[in-house]
Structure formats: structure tokens, C-alpha cells
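What follows is a structure written as C-alpha cells; I'll ask about it next.
What you see is the complex with one protein chain gone and the rest in place.
Lettered A, B and C in written order, each chain numbered from 1.
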């Protein structure tokens, strides 16, 4: 079984070959190296992983397509998929990095200010919307130069995590 | 809605009348007294209950038909059922207190000794089986005088929690 | 004064629980108040009684004095502990408590008045002979006057626009030669920015440390200090790590600062727990900054090295007891506190409210966790993002750092993002380890504190993620027994749902 693991911030997916040996044991190959791994899944997204005697307590947190992996204090965000899902995901990726950009609320909060209107030309890094959470104001900036084509944010309204705010095209 | 609450060790079930007022609020009547209760169920079987301003942090643990209720350090074991279930339960109660008695393993462990055989007459309080768990031996005693009619326990075997061991009739 | 029997804690989160813990140990009943956003909060369940006080925004609930007093009366509370923030430094609330016949566990309103407003506090301190950052309180009429004053207090100095803030019209002047041109540009910038060219002068402090002195007073004028806390690890004036003793204080400086802090407290007839904040410059001169007339967030480090329970002391002082000690105890060992925030350092410290799905707190020797949360709790959006304070004690500073690192490595919070990894990087930074870190430490080292990736651990993470994905797929296959046979024909719709649809 081959999985493709793409680390956040990296362009290329790294293939990991997995062979289940039963009893929570696996043969895993990555970057040309093969490991015998004893990986016991515990509750609450915890895993005890033994690799050549090294003990790793691993914590997983799923967030959309990505899974955050905490190992010895380091968090690595990985998008992991098999071939079929990888293709599916490529097809449904509506907002690519180059095309139009959807700006969503990075946390639940309240829209305290909308700094643009539909049709505005914006520069990369220009402030679009200010969202307040936990007594702190956070200005959301445009990830690219372009034009505001859609505006969902309304001043004074509460927004959930990941709520659509602005589209810049 | 009427619930019947039977405390462990007590013979009579106490009826509790419940009326849901919405928003986690209830009107509850027990022993002729009526309470307005704000009872918010949290995860992991925890409940925050406010009764006339008094705050109770309640922990529930289901164990078969019984639920253990921990309030301010006191554990009360309650069998709570609506009328339909109460009837059902009475009907399926195969082993009543007067009739034959099934002795089960009170914990996972190992049967280290079987002290009786089928057909033996036993006195109340007489030892039947010794189960070892966590380096401690525990002798299980007959709850009544009678005759051993069935014997499931085998010396040297591991048993799960609630495993059938002996029937005394 | 009679013994306090029931305390209303007019606060939420970790500090409400902190206060209730001591009350419980003293046999005092507790009353919680909660807003709509806090019905499920831990402080509601920790208290003996709990009452609703309004909608989520604090100005409509925790800050509404009448509501709090109404609950106090209804519940039969004879005292109110304000915690920190909210109503804790509100003199009018103290007067309202007095009027209602309820003991306010804190200083008298007059002391709050005297210390509440910065310029008034500064004037009061000057009168009392407490050193403040040298500077003119009034703008200057002529450049000549200004230059004379600058020479008097000594360079470097800061020129500051009287009319405004935000860095506009501010100029740092290193020497007399630079003065004239700086004066001119500061004045014109001030005029442009605020329509007012008035400029005043303050001494520029090089690499200042934020060092504060804990003071304590009873109702009979006995006032002592309980040593210092070093709080220079700040981000946007928000403290992140605190420790005691301060690595830069000598016993002599400690004694001197303590003496001055006591003088400041006595000048305003202080009662109870208070904190006198100082800036200490590179030459180890110290200057009054402000006084916090309440319990500080970082009080646990003082408790660790003194063995005192400051909340218990506050209650005793409010009951009219005399101070049980007459001078500062010599600090025993070293203590460090780190603040665990629900925020994402990698996204500019954006707050991260949300549901805590899993929580494991550190244990073992000399570790203290003051938390306000629990697994399953949704950290609300309306309040401070601090979810816990972790503090440790050890005989020496080096051991305390190692212990804090160990404890942080045991801390697991899932569901929301926290600054735990940032805290680990902070404690490992050579400047922090060295001990002489000033208030610009965190800003200056922002990038270094974001941490570097260990490629070996990243590889382990990739391996782990593959097993995770495999387990996930296996589990899905199990929940959908027929999917294994029929393949992907249902187009991603679970056969269970499919079955349900067919029945409808």
C-alpha cells in the first residue's frame, strides 16, 4: 500500500510504502529507507510507536484533509492520501494557489471591520477584514494582488471557524 | 415523565417526575418536593447541575442497569428506569434474590482455586472460588445456603469481568 | 472583624478556581458567577453555588456591579474576591461593596484612586520620594529650556509628543550634538500627526527589565514586601514567562527595591496584596512604573519560593488579622511560571478558541498547574486566551528551567492551538538561559523562537501519518462492511446512508 505524504509548506508529496505485518507491526519505506515499526494506536488519537527500539509518543489531530502529528514537541502537518484520494483531491481543489483565493475566518470570532468592498483592487498583504476574538483584533490580509469579487463578511456579525469572508481574484 | 429510581441496597424504588422545560432546564419532583433544575450534560458522563443556586458537579458511570452517580465525594448507585423498562426488567430478571444465585467474577483475573463441586451443599458465606487479580487472592463466597448446581470456573484459567463462575440453588 | 464564611468570586477561568481552592482548604464556601458563554466552565462546577449574571461580553455580565452585588446578597456571601482584571481595580465597586456591607477582599478604594491613573500615581510617587523614570511632566516653551533639561537628566533621552502616542513624534536622542535636529523633526512630526507641537522629555532606558515587587499590608499599617518577580519576557506588553528570584538582582538591590516598594504602598495606605512594578535599566537603576492593586497572574512563583498562600493571606488581611510575618523571607530556591495561551504563534499569535478535545497535564515533583479548562470544554471567544499557568520549583535556576522543559514536554492539549512549543523554544533560548533578558527579548528573537524543524522527527511524523491513514482506512472499511465487496460504486455515500435513503 502506497501513501503520499505532503508536509505543509512543501511542494512535493513523499511516498511512504506500508505493509501490515499484523499485531500492530508494519514495514514502512520512506526515502529509500525501510523500517520495522511497532505502532499501537491508543484512544484520543494517541499512538505509541517503536522504531528500532526508539520510543515515540505520537499525537494526531485531524484538521480537514491535513493531520497534525506531534512527536517530541514538534508538530508536522501532513496531508496523507492514497493514490485514489490524491487524484480525487486534485480534481476537487476549487481554489488553487494561483487562481482565486478564498479568505476564511481563522477562528470563531466577530467581524469588527470590513476594509474593502466588492470591486476593490487590493495589493498583496493589504488588510481586508478585522476579526476580533478573545479581546484581540486580527487583521486578515490579502494573500495576493487582485480584485475583491465576493464579500461575505458583515461588520458586527459573529463568524464561525472557517467561515467564508472574502474572495480575491 | 416518571422515572423510578432504586438505590442500591434499598428495596423500594423512588419515583421522580421529570418535566423538560427546554434549554437544559427541568422541573423535577421527588419525595413530594419540586425543584427547578438547570442540568447541563457535558462530555465523558459529566453533568453540571444547579439546584436553587447550589452547584453540583455530577459524574455518571453506567454499569449494566445501574448508574453510579458521584456528587461531592459520595457515590450513589441507582437503577433508573421508566415504567415500560421497569416491567421489562422484572420479566427478564432470571436470577432473583430468592431463587438460584449466579456468582460471577467481580473483576478480570485468574481462577486459582475451586473449592466446591457440582452437587455440594454449601452454607451461606462459604467460600466457592478463589480468584486472583493484581497479586491479591479474593475468595468468593456463597450468598445463600443451597446446592451447587452449575460450575463454570476452572482452576488456572483466566476470567473476564462478570464471567459466570458458579450457580447455587 | 468577623471571620469570612462565604466568598463570591467575581471572576472566571483559572483565577476563579485558584481562589476557590484556597477557600475550600480554609473551610469557606464559594459562590461562582457566570456569563452565558461560561455555563459549562469549570469554575461553575468548582463552586458550592453558582449564579448567572448575563450575556457573554464582560461589560454585560462580569463587569456589571449591580448584578454581582445582587448575587452576593442572594447567595449570602459576606465577601467578594475580585481575582484580577474585571472589577479588581475598580474603586467605585469597592465603595459599592462597602455600602452593601460586603467585605471586598482587596485594598481600600482610596488606595486604588491614588494608584489607578498613571499620571496621578506618578505624581503621588514623586511626592513620596519613589524614583520614577526621570522626565518633564510639562512640555517646554523653548528649545533652550528643553536642551538644558536634557543635559540635566543626561543622554540618551526620548522626545515625546504630548498630544499623542503610537510612536509618532517620538525621537531617541543619543547626545547633545543630535539634540537640535531631533527637536525640530519631533516638533514638526507632532504637529502633523496631532495638530499640536508640544514635546516633552523622558529619560531613555537602555535594555530595561520589568521587575516587580510583591507587597503585602494588613489593616494596621504593617507593610512588607515578598521579594521580586522578573517579568521581562513580554510580547506586546503581555507577560509570557515570569520567574523569581530575578537573575539580575543582587541581595542589596532586592533590599533597596523592596524598601522603596513598601514606601510606595505605605504612601497610599495600602492594605492586602499589591504589586509595585519597576523598570530596571542596564546600570541597575530602577524606576516606578505602576502599581497593580490586586493579585497578579504570576503570584504562584512567589508562593513557591516563600511557602506562603497569597490568597489565604488576602482573606486573613480582609478579616482584620495582623500580618503573620514582619519581613520578607529569604527566597528559597527558584520558581518559573509559563503561561499557556490558546493562540497560534506561527500565525502571528492569533487567538485559537475552540473545543479542547484532549488534555494531559504534567505531573511529578514540584510542578504546579493552575488551569481553568478541562477536556470537552469549549474555550470561549470572549475572554482572555490564557488557559493555564504552569509553574515549577527547583533549588537552582538551571534546574528550574530543566524542570519547566520537562513539564512542558508532558503537556498535551488537542483541539485548539497553544503556545506550548513557543514556550519551550523560549526557555531554551541562550539569552533566557543566560538570565539577562530585557523587555525587547521576545520581539528581537521572534524568528528564533518559532523553532527549527528536526528532519529526523519530520520523517518519523511521515511514518506515523501513513500508519494513521492506514488505520483510518481500515476502520472505514469495517464500518462499511459491504463497501469492500461492491467497490466505489456508491460514489462515496456510505451504504448505511444508502440503505436509509432506499427506505424513504
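Going forward, a contact is a pair of C-beta atoms (placed from the backbone, for glycine too) under 8 Å apart; a residue touches a chain by one contact, two chains touch by 3 or more.
It should be emphasised that the depicted structure is a prediction, and the values quoted were computed from it without experimental measurement.
J.: Going by the touch rule at the top, give the shown chains the omitted chain contacts.
T.: The omitted chain makes contact with A, B, C across the full complex.
J.: If the hidden chain were put back, which residues of chain C would touch it?
T.: Output for chain C: 17-18, 21-22, 24-27, 300, 303, 307, 309, 332-333, 360-361, 363-371, 374-375, 395, 399, 402-403, 405-406, 409, 482, 495-496, 499-500, 502-503.
J.: In the complete complex, the non-displayed chain touches which residues of chain B?
T.: Considering the whole complex, chain B reaches the absent chain at 1, 3, 5, 7, 14, 16, 18, 20, 26, 28, 30-31, 35, 37, 39, 41, 44-47, 49, 51, 56, 58-61, 67, 69-76, 78, 80-82, 106-110, 133-136, 138, 161.
J.: If the hidden chain were put back, which residues of chain A would touch it?
T.: Residues in contact with the chain left out: 40, 42-44, 46, 48, 50, 53-55, 57.
Everything below uses one rule, namely that only the chains that are shown with their structure count from here on.
J.: Which pairing of chains accounts for the highest number of C-beta contacts?
T.: Most contacting pair of chains: A-C.
J.: Can you compute the centre-to-centre distance for chain B and chain C, using the mean CA position of each chain? Integer Å is fine.
T.: 48
J.: Go ahead and note the Å separation of the Cα centroids belonging to chain A and chain C.
T.: 31
J.: Please output the residue numbers of chain B that touch at least 2 other chains, ranges allowed.
T.: Answer for chain B, listing residues that touch two or more other chains: there are none.
J.: Multi-chain contacts only, two chains or more: what residues does chain C have there?
T.: none
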